[in-house]
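Please read through the structure below; I'll follow up with questions.
Note that this complex is displayed minus one protein chain, with the remaining chains in position.
Read from first to last, the chains carry the letters A and B; within each, the first residue is number 1.
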Amino acid sequence: MRGKNKIFYHNFLPYLLLLPTGIYMGVFIGYPILETIRLAFTHPYTGEISLYNFQRLSRDFHFWNALKYTFLLAGIVIPIQVTLALGVSLLLLRRFKGSNMVLYIFLIPLTISDVAAALIWYNILTGNGYLNRILINLGLLKSPLHFFGYQYRSMEILAIVITEVWRATAIVFVIIFAGLQMIGKEYLEAADVFGASTYQKFRYIILPMIKPSLQTALIIRTLFAMQIFGVVWILAGRDIPILAGETYYWQIELKNPNVAAAYSLIIACISIFLGFLYIKLLKPEYLER
Amino acid sequence: MVSVRLENLVKRFGKVTAVDHISLAIKNGEFVVLLGPSGCGKTTTLRLISGLELPDEGRIYFDDSDVTYLPPKERNISMVFQSYAVWPHMTVYDNIAFPMRIKKVPEDEIKRKVKWAAELLRIGELLDRYPHQLSGGQKQRVAVARAIVVEPAVLLMDEPLSNLDALLRMLMRSEIKKLQRRLKVTTIYVTHDQVEAMVMADRVAVMNKGRIMQIGTTEEIYNKPANLFVAGFIGSPRMNFFEASVSDTILDTGYFKMKLPEEMKQVLEGYETVIVGIRPEDIHPVERGIPPGVKPIELEGRVDFIEPLGSDTIIHLKIGEILLLVKVPGSYIVEMGRKLKVALDFNKLHIFDKKTEKAIL
Partner (left out) sequence: MKMYKGEALKMILTYALASIIVAWILVPLGLIFISAFAVPKEYYNIHKLIPLAFTTENVYTLLFVLKAWKSTLNSLIVAGLTIAISFALGLPTGYSLARFMFKGKDTFKLLIIGLRMFPVIVLAIPFTVIYLKIGLADTLIGVALAHTAMSLPFVVLITSSLFSGIPVDYEEAGMVFGLSRFEAFFRITLPLALPGLAAAAIFVFIMSWNEVFIASVLVLVNRTLPADILVSALNAPDPLKFAAGFIMVLPAMIFVFFARKYLIQVWGITIR
């Protein structure tokens, strides 16, 4: 009996333990993905299989705008986030009194939702916000700066960028800082001993060595950027159309799950494509076997 | 090419005092070896000299300039790290070239020097490889090559040969030594291998628990150990030690007595208990005949154990509870258990104060 038990443990127990997760993934992830594809390729009115949804999108300037703004925001926000995260990581690599406190504080936004972050910056940037209060009370401005509203769309983008940088730099930072800490300190010491300047150390030792973390950070950030929603929706509504926002709009406002599914599918495809692109482009050759 | 002077250096890590008031003057072009057991503060001393670590007390001078608080990159030094620190994202070639690139050496000269260093260290075929494709010993040689190509003012090496096989180690020892002679670069070399230390060094600094116990030439360290630690640490097999009480010129161990020459009376004046030390090669079996020049002190003991080592044999001789190791040529045969008369060479006798552990004689 015990012998049988043992065989049972070794052959079946690991799979048995995976089973719940496996079933969940099949039912709640695998099947919905298939369902997304089915919905996206189903005509919303006739129920036939068709490319109707995609044709409809391609004629919709909101779609092209959404695509444009999603990429535009990612293109502005991500470089700023990576630079900032890298800078803060390097700063915190120099251990100083209170550096741990700074670390924790910089991580706070990780816990703050996009909706809340949007409200936090709305509080600062709106007409009665603190930025305008300061500028007006200092006599630098007569009437408030406007960040919100359709006619101030470029300012809306600025507000979104500030909010995204404030909110989501922390995740990039966590990844890069972890990578930096994994660099053995003797590698940097060796550079010191041989007379490398701070810049040379950064350019020739640190940067190449954190390439894998940089890659991870870029992938994660880019994928999240393709799903950007809450911040834009709160701060700009549909003034600045974005892919996830359009998905929401078609689903909730227009009650058309087919077009919404087409949007979802496009987000997924772009994400997967970008993920592969980064992995291909950024693979550090010294790790290759 | 500078002289290096350490003055009362102290470095503490929390409760541990890794370096404890070290003073050391190293001449321009000198090859000094720091020798000592694991954890005695060799690496820390080296890191203080390199500027990677700042001392809690004391000063460091290169020639006459105070470099105590100068960052490493301004000290014109080069270093072989105990952990190699060969950069994983650079090929062997780039690793060796990097220090020269920082110094803006022209590429063709870099090429020449990398080739030269790689050949010297027998890593010529590895230049295109990445460190993860190298063995520990190969990485170590890359680290050495990287350190010697820059012609620094001070060359610091932290156990640079620890991971090589015996043959390669001997080869590299002489290559490094020859190179150092030729370049006349002031070198501080860390090892815990006493043979390596004694072969390579102009002077050896024996360290223990963060202090320098003695500094001197190989000959001085071996023949005139300044204290019990150095006497015991240098030499293999280890020096024999036994405790004896002093009365006049008689040393009494409780198992046997030794009568020293009359002139020792003054030297031993005031000591009650001493520790006597004699190296195994300075004890001679009487029956083999006593070599000329030996001032014999004869003793009799029982052969307790024999370790034949081929060219030599180590005899464990018991006199009461005292164990003496005697080194004799391998050709000399004795049986276990028999009685054996030996002569200690008074000229080679070391006597240490039991309290201070310092050498009296």
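Assume a contact is a pair of C-beta atoms (placed from the backbone, for glycine too) under 8 Å apart; a residue touches a chain by one contact, two chains touch by 3 or more.
Quantities reported herein were computed from a predicted structural model and do not represent experimental measurements.
S.K.: Which of B:L70, B:L183 or B:M258 touches the chain that is not shown?
M.R.: Only one of B:L70, B:L183 or B:M258 touches the chain omitted from view, namely B:L70.
S.K.: Please identify which residue in A:Y52, A:W121 or A:F147 touches the non-displayed chain.
M.R.: Considering all chains, including the one not shown, the answer is A:W121.
S.K.: Which residue among A:P44, A:G195 or A:G230 touches the omitted chain?
M.R.: A:G230
S.K.: For the chain not shown, which residue from A:L86, A:V174, A:I205 or A:I240 touches it across the whole complex?
M.R.: In the complete complex, the chain left out is touched by residue A:V174.
S.K.: So which bits of subunit A touch the chain we can't see?
M.R.: Against the left-out chain, subunit A lists 9-10, 13-18, 20-21, 24-25, 28-29, 31-33, 35-36, 39, 88, 91, 94, 96, 98-99, 101-116, 119-124, 126-128, 130, 132-134, 136-137, 144, 166, 171, 174-175, 178, 216, 219-220, 223, 226-227, 229-230, 233-234, 237, 244, 247-248, 251-252, 257, 260-261, 264-265, 267-268, 271, 275.
S.K.: So that we can see where the missing chain sits, which residues of subunit B does it touch?
M.R.: Residues 51, 54-56, 69-71 of subunit B touch the chain that is not shown.
To be clear about the criterion, only the chains that are shown with their structure count from here on.
S.K.: Approximately how many whole Å separate the CA-defined centres of subunit A and subunit B?
M.R.: Inter-chain centre distance comes to 58 Å.
S.K.: Across the complex, what residues on subunit A touch subunit B?
M.R.: Per the stated touch rule, the residues are 184, 186-187, 189-197, 200, 204-205, 208-209, 211, 284, 286.
S.K.: Could you please specify the touching residues of subunit B with respect to subunit A in the complex?
M.R.: 50-52, 71-74, 76-79, 81, 83, 85, 87-90, 98-99, 102-103, 130, 132, 146, 150, 156
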